[in-house]
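Each remark here refers to the structure printed beneath this line.
In this view, the complex is presented without one of its protein chains, the others remaining in place.
The letters A, B and C name the chains in turn, as written, and every chain counts its residues from 1.
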Amino acid sequence: MTQSHFILTIRCKDAVGIVAAVASALADADAFITESSHYGDEATGLFFMRTVFRPTGMRVFRRDDFAGALAPVVGRFEMSMDLRDAAERMKVLLAVSKHGHCLNHLLHQWHSGELPIDVVGVVSNHDDLRRLVEWYELPFHHLPMDDGKAAQEARFRDAIAASGAELTVLARYMQVLTDDMCRHLEGRCINIHHSFLPSFKGARPYHQAHARGVKVVGATAHYVTADLDEGPIIEQETQRVGHNLDPDAFVRIGKDIESVVLARAVRWHAEHRVMLDGRRTVVFA
Amino acid sequence: MTQSHFILTIRCKDAVGIVAAVASALADADAFITESSHYGDEATGLFFMRTVFRPTGMRVFRRDDFAGALAPVVGRFEMSMDLRDAAERMKVLLAVSKHGHCLNHLLHQWHSGELPIDVVGVVSNHDDLRRLVEWYELPFHHLPMDDGKAAQEARFRDAIAASGAELTVLARYMQVLTDDMCRHLEGRCINIHHSFLPSFKGARPYHQAHARGVKVVGATAHYVTADLDEGPIIEQETQRVGHNLDPDAFVRIGKDIESVVLARAVRWHAEHRVMLDGRRTVVFA
Amino acid sequence: MTQSHFILTIRCKDAVGIVAAVASALADADAFITESSHYGDEATGLFFMRTVFRPTGMRVFRRDDFAGALAPVVGRFEMSMDLRDAAERMKVLLAVSKHGHCLNHLLHQWHSGELPIDVVGVVSNHDDLRRLVEWYELPFHHLPMDDGKAAQEARFRDAIAASGAELTVLARYMQVLTDDMCRHLEGRCINIHHSFLPSFKGARPYHQAHARGVKVVGATAHYVTADLDEGPIIEQETQRVGHNLDPDAFVRIGKDIESVVLARAVRWHAEHRVMLDGRRTVVFA
Partner (left out) sequence: MTQSHFILTIRCKDAVGIVAAVASALADADAFITESSHYGDEATGLFFMRTVFRPTGMRVFRRDDFAGALAPVVGRFEMSMDLRDAAERMKVLLAVSKHGHCLNHLLHQWHSGELPIDVVGVVSNHDDLRRLVEWYELPFHHLPMDDGKAAQEARFRDAIAASGAELTVLARYMQVLTDDMCRHLEGRCINIHHSFLPSFKGARPYHQAHARGVKVVGATAHYVTADLDEGPIIEQETQRVGHNLDPDAFVRIGKDIESVVLARAVRWHAEHRVMLDGRRTVVFA
């Protein structure tokens, strides 16, 4: 994209004329739509829209110009609206414990320019992955649990605030966040759970899955909420497993699924493709 | 859908203001959009749109009223436009040879009300599946090849014309259509090829796949064109296979994939979700 | 297979020398092994084996001859052993309520010679699918629930006994069996559950899945046990779903998965490929 593009996302009560109003405001501003998706959820009565456009007019348009052009529509339909320059990368803070596969995958994708985010640092309750993080010339915040969860979470929050991160990604961070922290990060914290939720919540899900004798394992990327492993699901994927595999093999196979599923969820969130619809998500992938 | 719904599909050169114009015309007619997708192909410069809406106004609106309301927009953007009552089921003629799995799946889905089509008959160059077809109280046209392909295809065309079918589905019909017949049915004939195209074109694809030692087999539903097995792909699906399976097992496993893939392609076409974009298809699934 | 083949399955405590003993007994009887799998579960200490062989010797060998040849080995390792003529098709009774998709798929596969079973009849608590069953010239046992579950299950048991069925398949049979009936059918009754177990046990799983906002749905074929939806899993499969699909679409998509998963489980059971290993199954597919 050599030209500037903007990403517009809208969420409001569904009604006649929304698309017409938004599209007309954009057309009047000479915006050329390159990508657009909308969805009206008949169950909740909510309307969701994501539109990518670029200016085409003689008048050079900036983000704020478009925001101004859309303001009457936003007011009329009482929309919750977000408008971003597509070139502006979302700042992301990663959190990890000792399993480095998700972290390694995200850092590689980011570093090779494939993942449109701006990684601003890595938080960990262990020091094991410092060397990997430092190879990428990123700040590594070692926040051990020694002084108790409250103190550690306070430092975690400070790290998020100081980094300017809009999104926190729990890339196999093996600590349960307090309700308070969950609420603080609502809608801007993604976790990878190493099972096909809602099966096998909680600890050692691959061992649970093995004991139950499943023939397919999976992983789930979801927004963190105070309700453990119950947050809105962004993405899931599965993989077949045979009877000859032991729990360790489930763990190993699961790592590939986790890495891919989490990276997809982070990408979609960073591209403003994911919107909350009650306990569900709308994903304009 | 207790209320009437309409399905609008549009194809035209991409430009600023198309969505605004279409959506405004619909909003002015008090149409409530329940589903909408559009796509601009930057490579071909073409724009595609599919919108489902229902009337909400005091004024009772029929299809022709909406068509009239959209006419100026259609003219302005030189659109190819199609507008259908969603309750109107597409008439479909099925063609089959001796393998009944795709036919059986389509007929069951249709009969149980899951597939929104109106099956108007079955054509076959063999008589083997007559009893199955007649159980469904459908006309069975036995059109053997005895008098040569030209004569048989003439009768096939007559059957299509007489049935009023808008779509012909080759549900494992093991005859290669002549170029002439392909052109006659362009864009309104779907074939299921029993391989993951473009791999293994032509005859006995599962045997080719087995000889090549693939670890995954697949099936492909595509529009029929004069270029054998080269038509625009609508849907594909794959399934893993092990070294211990012989070609007959590939064939057996393939049957399930073929049935599912073909039924999906027929559904999407019948719901006006598939649009041609050069050699590719846009599928608003 | 123009020649006769035999299928040998063995289950015993694992030990040194089992394979040697079995294979030697077979070799001494001039049996040519065409397929063989074994598995020792280190967690349970159990050994499982499935071997397919054909006689090659001058001496004509029947099933009982091979059973005799194996008897010393069976005794020595205290094996639970089963030996079948591969040409002998397992008698199977199907049970269904009103959703005919699994039944239709099984009957078509059986009728076209692809599923190596001998369907001996269909039981249903409703009369809706009688015409389909009778087209296949099979006995249809309409066993309504009018007189209560106890009376109905007694008639169900009688139907199983009278038919000589070795396997009962609940092909979307929407009645919960009593504990007594479950125990009676232990290890010889397969159910299809329309979710990816252990997620969404119980009623209306697709609606549960939709409410939870999953991105993948699935189906599970398992042995029936008194513990509802907790029986050993034979096979599972999944399919992606988008936010734009409502619960009815989940149901529809699920039907294809259910049909395929159940048919696979029935095939594997009928070919003696499935063995119980505690709560898990060993599947030599």
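The working rule: a contact is a pair of C-beta atoms (placed from the backbone, for glycine too) under 8 Å apart; a residue touches a chain by one contact, two chains touch by 3 or more.
Just so you know, these numbers come straight off a predicted model, no measurement behind them.
> Using the whole complex, pick out the displayed chains that touch the missing one.
A, B, C
> Just name the one of B:87, B:151 or B:216 that touches the chain not displayed here.
Reading the full complex, the residue touching the unseen chain is B:216.
> Among B:31, B:49, B:233 or B:251, choose the residue that contacts the chain missing from this document, as touch is defined above.
Answering carefully, the residue with contact to the hidden chain is B:233.
> What residue numbers in chain C mark contact with the hidden partner chain?
The list for chain C reads 14-17, 19-21, 23-24, 26-28, 30-40, 42, 56, 240.
> For review purposes, identify every residue of chain A that touches the missing chain, sorted by number.
Looking at chain A, the ones touching the missing chain are residues 35, 100-101, 104-105, 108, 112, 114, 135, 242, 244, 252, 255-256, 260, 263, 285.
> Which parts of chain B face the unshown chain closely enough to count as touching?
Given the touch definition above, chain B has residues 39, 42-43, 196-200, 211-216, 218, 232-238, 242-244, 246, 277, 279-283 touching the missing chain.
We adopt the following convention: only the chains that are shown with their structure count from here on.
> Could you draw the chains as nodes, link the ones that touch, and say if you get a line, ring, star, complete or other?
Chain contacts: complete, every pair touches.
> What's the farthest chain from chain C if centres are computed as the mean of the Cα atoms?
Chain A.
> Report the inter-chain centroid distance for chain A and chain C in whole angstrom, where each centroid is the mean of the CA atoms.
Centre-to-centre distance between chain A and chain C: 42 Å.
> Could you list which residues of chain C touch at least two other chains?
242, 244 - these are the residues of chain C that touch more than one other chain.
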